[in-house]
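Can you read through this structure? Questions will come right after.
All protein chains of the complex are present and in place, except for one that has been dropped.
Chain nomenclature is as follows: A and B, assigned in order of appearance, with residue numbering initiated at 1 for each chain independently.
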Amino acid sequence: MAGEYIPLLVAVPLAGAFFCALAARKSGVLADTIGTLIVALVLALSIYAVVSPPSTHAVGGWPAPLGILLVMDGLASLMLLVVSLVAFLVMIYSLSYMNAYSGRWQFHTLFLLMLAGMNGVVITGDLFNLFVFLEVASLASYALVAFGTGKHELEAAFKYAVMGSLGSLLLLLGIAFLYGYTGTLNMAHMAERLGELGVAPITVAALVLLLSGFALKAAIVPFHSWLPDAHPSAPAPISAMLSGVLIKSLGVYTIARLVFNVYGASPDLLNLLLVLGAVSMGIGVILALRQWDMKRLLAYHSVSQVGYMILGFGLGSPLGILGGLFHLFNHSIFKSLLFLNSGALEQATGTRNLKEMGGLSGRMPTTSWTTLSASMSISGVPPFSGFWSKLIIVMACVEQGRWFYGAWAILVSVLTLASFLKVTKFAFLGKLGKGFENVREVPWPMRFGMVVLALLCIVGGLMLVPEVKEMVLTPAVRVLDHGILTLGEVVRL
Amino acid sequence: MIHSWLPYVLCILLFCVGVYAVLSKKNLIRIILGIVIADYAVNLFLILLCWKKGGEAPILQPGAMEQVMVDPLPQALVLTSIVIGLATTAFLVAIAMRLHERYGTYDITRIRELRG
Partner (left out) sequence: MARNDGEAGMTLVVKTVTRLTVGLIFLYGIYIVLNGHLSPGGGFAGGVIIALSFINLFLAFGAKKTFEIIRKDAVTALESVGAVLFLGIALLGFIDGGFFSNFLPQGELFSLVSGGAIPLSNIAICIKVGAGIFGMFLALVAFRGSEREGK
């Protein structure tokens, strides 16, 4: 069996979390070191997963429909790469950023638990197991949102936790429905059984429950109300993780799996995704336009950009799926970079209000140009990475003759550009704000994380070079485009 | 056969009661209770799923190896789900206590500073 490394992707960060908690009693530096090394190890494992062929691992040696099957296919390895790449850079950034907070080892422990949860969601082939890992990641993220323990953090965390728990309960109920109907929890086996048994009212009910649960985790309109409170309230590295990868691995990835690999993409289902995506894109960007708090503005843009991914999946064609997945990759990079930038600005100036900033480009050159590249990328300005993924989505819309959605995607992109021009103008250009004469650039670990992410934004388009695309993106597209995979096919991977 | 599906419907009703409490109540503690009610409704639903006519508890005992047993899998799932529910509840209670410390109230209409 080639897949023996797969469980390590969960076991390593989980062990790291508890070793961090133990090591912090001796020294804080030791906990920092362990945390960083563990995340680096996870990154190495994910890169190994991308370059090695797809494989599976049966936990405890129990064969597939009985036991839990861990599946490492193209989609899982792409998601793992995204998660661990962002996690690694955020970890380095936080080494310096988290100096302002007390209880750093708790931060590392929760961070690693969240990482373990996200990895688990991505690699598992079992629906209930997915729910458990989703809860591990969600609980860690609730606690991380409350990390500052200020008034607003607690309020946001409570709101987030209540909404998140409701979402989880909907998921559990949906899973119970499906288990009662098909008698299995393995996703591939369930897809097979659903095909045999056909559509019934109970499968539709389960689909509605599961879709609303996952949409809540992905913050798709109308389930987005918690996100603009929760994401800005967390410390900046955590905002970057939440907006950058958590909503994608817990929401977008799971929706894609459910729709394409468990239920099979029927035209009605795809149309639903198209509408959900288009509504999210529009409402997110319109709400973002009127924000003056930088992190809130970014959070609303997350709602809007998730809409792009769902729209791409909703097209259902290989090109649309490619666009959605590529946009997922790009969004993880530039949105986490933007949140890290907002953290740098907040640390340097002590405010998140754009009206109070101004003229900071001379004082903070690195932050300034990394923000610029991420803003250009999210607005879809060529040749930054966001341009290519949006181009593919628009092309896929045109290819299918869905002109309205293509035009809508372009319009939303223009509005996004307008909103980020506002950020650039008010934060970096113009006169230097009052009291900012002594503002200095942030320390090097924070700059390192931001610069690497900015470089990825600039060269992100190279992901479409055939050699790289064949290695990273195409296997993931193939998994979704293939539709329902039977258990036999999955085991034989 | 009205009685065969009634328990399931009652579970869903209980779930709706919990969700209603979460969405309509103004007190933090009542919201938490709503979540707990909904949580246990789902757990009850899972437990009902494993019922089988004449089924016994799925425990192997010396001398009674070949009896009809109910499906043991949902029971394991429920145990996991209870643990998760415990963690969520504890977290929510801790946050509610902290909020009470900061605001001096459990009333969510007075804990609303995040807007927009």
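Note that in this section a residue touches a chain if its C-beta (ideal position, glycine included) is under 8 Å from a C-beta of that chain, and two chains touch if they have at least 3 such contacts.
Keep in mind it's a predicted model, so treat the numbers as computed, not measured.
Student: Please identify which of the visible chains the hidden chain touches across the whole complex.
Tutor: Hidden chain contacts in the full assembly come out as A, B.
Student: Considering the complete complex, identify which of A:V59, A:V208, A:L272 or A:I458 is in touch with the unshown chain.
Tutor: Considering all chains, including the one not shown, the answer is A:V59.
Student: Looking at A:F19, A:Y300 or A:F339, which residue reaches the missing chain?
Tutor: A:F19
Student: Of the residues in chain A, which ones touch the absent chain?
Tutor: Per the touch rule, chain A residues meeting the hidden chain are 1, 4, 7, 11, 14-15, 18-19, 21-22, 25, 57-61.
Student: Could you list which residues of chain B touch the chain missing from the display?
Tutor: Its contact residues with the unshown chain are 57, 59-62, 79, 83, 90, 93-94, 97-98, 101.
In this section, only the chains that are shown with their structure count from here on.
Student: Need the CA-centroid distance for the pair chain A / chain B, whole Å please.
Tutor: From the centre of chain A to the centre of chain B is 28 Å.
Student: Spell out the part of chain A that touches chain B in their complex, as residue ranges.
Tutor: Touching chain B: residues 128, 132, 135, 139, 142-143, 146, 149, 151-152, 154-159, 161-162, 165-166, 168-169, 172-173, 176, 179-180, 185, 228-229, 233, 290-291, 293, 296 of chain A.
Student: Which part of chain B faces chain A closely enough to touch in the complex?
Tutor: 15, 18-19, 22, 28, 31, 35, 38-39, 42, 45-46, 49, 73-74, 77, 80-81, 84, 87-88, 91-92, 95-96, 98-99, 102-103, 111-114, 116
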